[in-house]
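Would you mind keeping the following structure in view while I ask a few things?
Missing here: one protein chain of the complex. Every other protein chain is in place.
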Amino acid sequence: MARGKAVEVYNVSKRFGSYQALDQVSFTIHENEFFTLLGPSGCGKTTLLRMIAGFESPSEGAILLNGAEIETLPPHRRRVNTVFQSYALFPHMTLAQNIAFGLENLGWDRKRREARVAEMLELVHMTQFAARRPAQLSGGQRQRIALARALAPEPQVLLLDEPLSALDLKLRQAMRDELRSLQKKTGITFIFVTHDQEEALDMSDRICVLGEGRIQQLGTPAEIYEDPENRFVADFIGETNFLAAEVLSVEGDMARIRTPFGLEITARQKGLTGPGPATLSLRPEKIGMQSQADGHVLQGTVRGRNYMGGFTHYTVDVAGQPLRVSRRNALSHAESFEPGQTVSLGFREDSARVLAQ
Amino acid sequence: MSAPAHDIRRYPGARLVTAVFFLWLYLPIAVVIWFSFNENRLVSVWTGFSTQWYAAALQNKALMDALRVSLTVAVIATIGATAIALMAAMVLSRAPSKRIYKLSEAVVNLPLMLPEIVVAVAVLILFSQLGIANGMVKLTLAHTAFCTPFAFLPIRARLQGMSRDFEEAAQDLYATPLTAFRRVTLPMIAPGVFAGAMLAFVMSMDDFITSNMLNSGGSTTLPVYIFSLIKRGTTPELNAISTLMILVSLAIATIALAMSARAMRRDL
Partner (left out) sequence: MTRAALKSFRLWGLVPAWALMGLTLIIPVAIVAGVSLADRGPYGGFNWALNVSSYREILFTMGWTDELEFDPKYLVIIGRTLAYGLATTAICMALSVPVAYVIANARENWKPFLVYLVTLPFWVSMIVRVYAWLIILGNEGLAEKTWKFFGGGDVDTFLFTPGAMLTGMVYSYIPLMVLPVYAAIEKLDPALLEASHDLYGNRWTTLRRVILPLTWPGLAAGAILVFVPAIGTVLEPMLLGGGKQMMMGTLIQTQFGGGRNWPFGAAIAMVLMAMVVIVLVLNARRAAAIAREMEP
């Protein structure tokens, strides 16, 4: 599908004093895309968002909006709107006035403004609250108004700065679906910043994982989870076991390795060129225990058990190496394992990943 | 909810001290108001109710002249001090804490750190050196200076409590920096600006030390005039004047506090 480019980021770096917040970052965001910048706090994701909005300027590099250079444009001349983490709803204005604010500054006439405000209130199911002030709203309602206010001027790109972080768990889940459907309905490019990997995996078309000021990986949610580019991504997204491994040979994107248990396997690799030390990444839910064990079978002893409701996490000792194993608590508790119990573990070669140290 | 038998938060005697404290706080005000309605010429001998001293006060030309001077100086000083304080607060609240900003903040608050009598002496000598003879000019300049920190503190507090997000949100929604200030920042800090202006006005109206030092013909302020009356002896007319001043002060204070309380509720 050939789509236009909404935002292009070229070799952008940002330094604050001696601190390097972003280092040579480049990527392209397509029109109509739900794009997520994901990373731990301090990874530079918010800085990047603020640069697109115009509140910071890059130390080096360029940002293009719909193919046009925006460096010289102040925030109020960029057709980009932001949903702030704090929502930043103007407390002295009614909700309708909040939504109309951007339209007034763009010079829309009264009739058009009122129609648009009504339309936006409708869109976020808040029509009956038009005359209220932000202080009278709940967190979820504020969130919706912040969205309506940012969407009203029909921006080319909508920036969302951790908009769900102030909401409680249940509401957050509901808002995810709502955000996603709003994006599809409006067809506006969304750039979403979060440190919550679950949110990112759930909503995004593509995710850009940022760490230490650099892009660690850019791809679809499935690519990021299943095929992490490096140790950082495998560690940050989901849970995994890292095992020291010895690379025997590399052939294309496959590597032959020896595991600490003495096992030799062939698995997908990233970033390796030849023999030497490497890391084996094995997700806890991809390890089978006892009867499900197939492929290469290992012997181990259960050391710890954490009952989590829908899941139980086990720590299993295999030849002195602790392994995290996750099992769904499906139909019965029949397959519960006791600490001290001896079990056999197995995993399929194609669910293991070999990464550079 | 009933208090436990042994309430650890209660201290015997503390409530009594507090009650006496509040009585003591309002006793002088009550006494002045009470005796302002006394018919007798002697201040402290009550003989009957009368409003004659109010009539006398309102017909006192020297008093009205002093009031006019005080109001003129206070209005100009309030406008000047609030404008200067607002500009300084905008700069200082939006800047990183660099040396020059810390120093500037200290300079704005300087009148609070120096004893007023020193400031009064200093401006007196300055004006005598500059050869400025106009009493109103001297008063207005000096009042603007010592009112500025009183206007500055509430504005600064308000700006510090206001997240930068609001200004950024305004600019993000296509407001120019000027529009953002006019339509978002200013309305949001308005309670602080109002409180600051009120404080500045009251401080100017109340000032005795500086105004007395700079006193010259035609620029006698209300407190300085009252002082000269007190020197001549206490009279019921003085009580009437004081009562009027108390009522005006209390009204201004109540309005100012009520407005800031309302603003707090709105922003919650």
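Read from first to last, the chains carry the letters A and B; within each, the first residue is number 1.
By our rule, contacts are C-beta pairs under 8 Å (C-beta built on N, C-alpha and C of every residue); 3 or more make two chains touch, one makes a residue touch a chain.
This one's a predicted model, so the numbers in the text were calculated from it and none came from an experiment.
> Looking at the whole complex, which of B:75, B:186, B:246 or B:259 touches the chain that is not displayed?
The single option touching the absent chain is B:246.
> In the complete complex, the non-displayed chain touches which residues of subunit B?
Those residues of subunit B that touch the unshown chain are 8-11, 13-15, 17-18, 21-22, 24-29, 31-32, 35, 42-45, 80, 83-85, 87-88, 90-92, 94-95, 104, 107-108, 110-111, 113-119, 121-126, 128-129, 141-142, 144-145, 148, 177, 202, 205-206, 208-209, 212-213, 222-223, 226-227, 230, 234, 238-239, 242, 245-246, 249-250, 252-254, 257, 261.
Following the convention adopted for this analysis, only the chains that are shown with their structure count from here on.
> Just give me the whole-number Å value for how far the CA centre of subunit A lies from that of subunit B.
54
> Would you pull the subunit A residues touching subunit B in the complex into a rising list?
53-55, 74-77, 80-82, 84-86, 88, 90-92, 101-102, 105-106, 133, 135, 149-150, 153
> Show which residues of subunit B lie in contact with subunit A when the two form their complex.
Residue positions touching the partner: 163, 165-166, 168-177, 179-180, 183-184, 187-188, 265-268.
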